[in-house]
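To start, the structure itself, in structure tokens.
All protein chains but one are shown in place.
Should a chain be cited, it is by its letter among A and B, assigned in written order, with residues numbered from 1 in that chain.
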Amino acid sequence: MNQIPFIPIALIILVLPLIGFFFTLLFGKKIKQMYLFETGIITTALGLSIYMAFMKLMYYANEKIVSELTWIDLGSTKAFGKISVDLGMMIDNVTVLMLFVVCLISTLVHLFSIEYMKGDKRYNRYFSYLGIFTFSMLGIVFTHNMLMMYIFWELVGLSSYLLIGFWFEKKSASDASKKAFVVNRVGDFGMLAGILILFANYHTFTFDKVFAQISQGVLPFNSEFWLTAMGILLFCGAIGKSAQFPLHVWLPDAMEGPTPVSALIHAATMVAAGVYLTVRIFPLLTGDALLFIATIGAISSFIPATIALTQNDIKKVLAYSTISQLGYMVMALGVGAYAYGFFHLVTHAFFKAGLFLGSGSVIHAMHHEQDIRQMGGLKKKLPITYTTFLIFSLAISGIPLTSGFLSKDGILASAYAFGNLTGYKIFAISGFLVALMTAFYMFRLLILTFHGEPRNEEKYHHAHESPALMTMPLVLLAILSIFAFYTINPLSAQTGWVLKDWLKTPASVVPEHARYSFMVQKHDEKPEAAVKHEEAVAEKPAAESEHTIIHSEEYTEALHHAHYPAMFLSLAVAGLGILFAFIMYFWRKINADKLADSVKPLYKFSLNKWYFDEFYDFAFVNGTLLLSRFLAWFDSTIVDGIVNGSAVVTRQLSKLSGLFDTYVVDGLVNLSATLSGLLGIFTRKFQTGKVQTYIIMVVFSLVALLFILMNYGI
Amino acid sequence: MTDMSTLSTFLTHIGLGHFLFISGMLFSLGIYGVVTRKNAVMVLMGIELILNSANINFVAFARYGNYGFHGQLAALFVIILAAAESAIALAIVLNIYKTFNNVNVDEIDKLRE
Partner (left out) sequence: MNHAPLLSLITFLPVIGMIIVLLLPKGMEKAMKITTLTVTFLQIVIAGVIWSGFNYSLGGINDPNSFQFIEKFRWIELTGVAWLNTIKIDYFIGIDGISAPMLMLTALISFIAALSSWNINKAVKGYHAMYLLLVTGMMGVFVSLDFFLFYIFWEVMLLPMYFLIGIWGGPRKEYAAIKFFIYTLFGSVFMLLVMIGLYLSCQETLAAGQKVFTFNILSMMDPKNYTATGILSPLNPHNLRFIAYIGLFAGFAIKIPMFPFHTWLPDAHVEAPTPISVILAGVLLKMGTYGILRFNYPIFPEITRQVIWWIAAFGMINIIYGALCAMAQKDFKKLIAYSSVSHMGFVLLGMASLNTIGITGAIFQMFNHGTITAMLFLIVGVIYDRAHTRGIYEFGGLATQMPIYTGFVTIAFFGAIGLPGISGFISESFVFLGGFGFEPIRLLTILSTIGILLGAGYMLWTLQRVYLGPLNEKWNQLQDLDGREYAMLIPLTIIVLILGIYPSFMLGLMNTSVNALVDFMAKSPQLFSSIGM
């Protein structure tokens, strides 16, 4: 059916970064130029991925290419049947889009890092870590089953750990890396539970096979409740990895890592993996699960936005903004706007990576100063950085002609329509509020950094525009933040090729009454995607269900109606936010400090990040440590105490029995000895040794004998 | 009167009782000598008395007990034995004297140890 060897190419793309990792790690010490090898490898992967994405989207946009092989075969038993674990790859439109995003940003970050990390003593090691990250991330992208998802999920966790803690000599960095890993594990704990439910019921990890079984009415433990629960539990992984409320606390700390790493991992790709996971499991999510996801998304977009308003560390602002934007994506998926959610992932990846790299450029220029209160007026010194940063800020604020506008507007419109259809208007309200705050804090950041007078003359004096290797990625990303790459209509993405041809909401497989009411079934549609197997597979994969489930006309109409109100509203709030930022920080009509003073409790609450860290430290970290100390005490005192106690008791008993032995048992023996001794002493008295005494005795004895005999005897 | 008649019979008719009486006396004197004397030679003499009391018994019982000459024979043996014994005993006493420089039997209580 297709002549393009997609699977081999995908395998090569997947393995290339791993090779880069190994060789750079092993020879990095000896050969100083290993970083070039690694960068070259990633660039090759990028080239291949562009080719693959292009061919797939242009010629095979409606196909899904699956290939799998048996990894572990556990044979079969009479009681449980055949058990095997498969690995496999799946290539569809979402895959190749994500692949392109990951490879592109990874390559740009590699290039950027060549200058940014110059002079670091573990220069090559840094590049090898980037390699293993890219490998793990690509694994997530290509997977067609939940187990592989989990495997690579953990591996990106590892690479994130290694990269956040890259400067491990700093305690804050090693703390942050540990925190990131452990907090992610909390999410993975839920995800693992979800996987357990999945496997226990379907005996496979493969998405398509699970979907097929669900659509045939096989529910986990025969209940819809468990289907919802399974969806939510799987989503828990996304809560951790995408830093959603309540597990968002690790991401701001993760900014301890090198800034390019923040751009790659903690803005564009790894944190988006949560969204990607949700996209992958989207068909099995019930209405309740989606509502839960939307709620989490809304909360996660709102809280960090309020925190970002008051932060003064350039990277912290961006970190909170990232959480907030990820919340947007998650909320979009939750309200059923699958395509917009993923679309926002793509656009966000470009402009947020750009923002981070831009901030990296600023930090580089300012000699590792991250506090925006020390900056200002950098516009003249860093013209390219400034221009691109402005474009990214406009994109994230949702100003027309940018990519951000397209995706964000779509999400807001979907939330708006969702509110109209189901009555849950809160998502739209929160969405618009967040848009307002986003515009405000982004321009606050921009103005404080690049406009006005320099607040730290000395650092300003030394600042200079970054070298071309660093500005080039910025320019490239800025270009990608322009609408024209996604649609020809700058006001709506719907007619653009990304949404019209490439991203299609997959069929929901959950029972009809468990879905949102607007996700109904249409019976006369053709299957959306045909499944093709390139390699021999033991079992026939699940055929797509015959009828495709798409949004009802009612929903299409609601979306249509929501489009313009939502667009105007979002433009209005974005404009308002930018205006406020200018009033407060550019024209200084309102004194920001005074305003902060007048709402001091709120300001402090926001500045201290809603006290999440303090609360978690108090409730969970200290709780666990206390429990562990108590148990260690319990172990060494009580459990071991019983053991040692029994030893003591045994010893005492043995002493007792020893005493008994000495004084009673042996005492008797000695007593008889003593007695006979005494008797001896007594009788000894008769043994005078004098013959005459003996004779007297003999005679008297004889007389006595005779006497006795005569009286009693014969 | 029975006492009188018994006494007169005792005084008039010499019989077994007299011999036994003499023998008993001799025996007692012998014992006394053996027990009380400190000198070993005197002890030996006591022993001779005891032996002779036995001889009297032998002979007396032989005469009155209708045993033929068995008693006399035994007495002869005893006499010979006594002679031999005295010879050995005196030799021992001499040796004791040589060893302990003393023949006082009280002092010689080595047997006790």
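Please note the rule applied: a contact is a pair of C-beta atoms (placed from the backbone, for glycine too) under 8 Å apart; a residue touches a chain by one contact, two chains touch by 3 or more.
Note that this is a predicted model, so its numbers are computed, not measured.
Seen in the complete assembly, the chain not on display touches A. Within the whole complex, the absent chain has one touching residue among A:F152, A:F235, A:F351 or A:F440, and that is A:F152. In the complete complex, the residue from A:V639, A:V665, A:L679 or A:I708 that touches the missing chain is A:V639. From the options A:L192, A:L576 or A:V691, the residue with contact to the chain not on display is A:L192. Only one of the listed residues, A:T43, A:S174, A:Q370 or A:T387, touches the absent chain: A:S174. Although one chain is not displayed, its contacts with subunit A can still be listed: residues 71-80, 83, 147, 150-152, 154-155, 158, 161, 165, 168-171, 174-175, 177-178, 181-182, 185-186, 188-189, 192-193, 196-197, 199-200, 624-625, 627-629, 631-633, 635-636, 639-640, 642-643, 647.
Keep in mind that, in the parts below, only the chains that are shown with their structure count from here on.
With each centre defined as the average position of its C-alpha atoms, the distance from subunit A to subunit B rounds to 127 Å. Contact residues of subunit B toward subunit A in the complex are 31, 34-36, 43, 105-106, 109-113. Of all residues in subunit A, only 687-692, 695-696, 699 touch subunit B in the complex they form.
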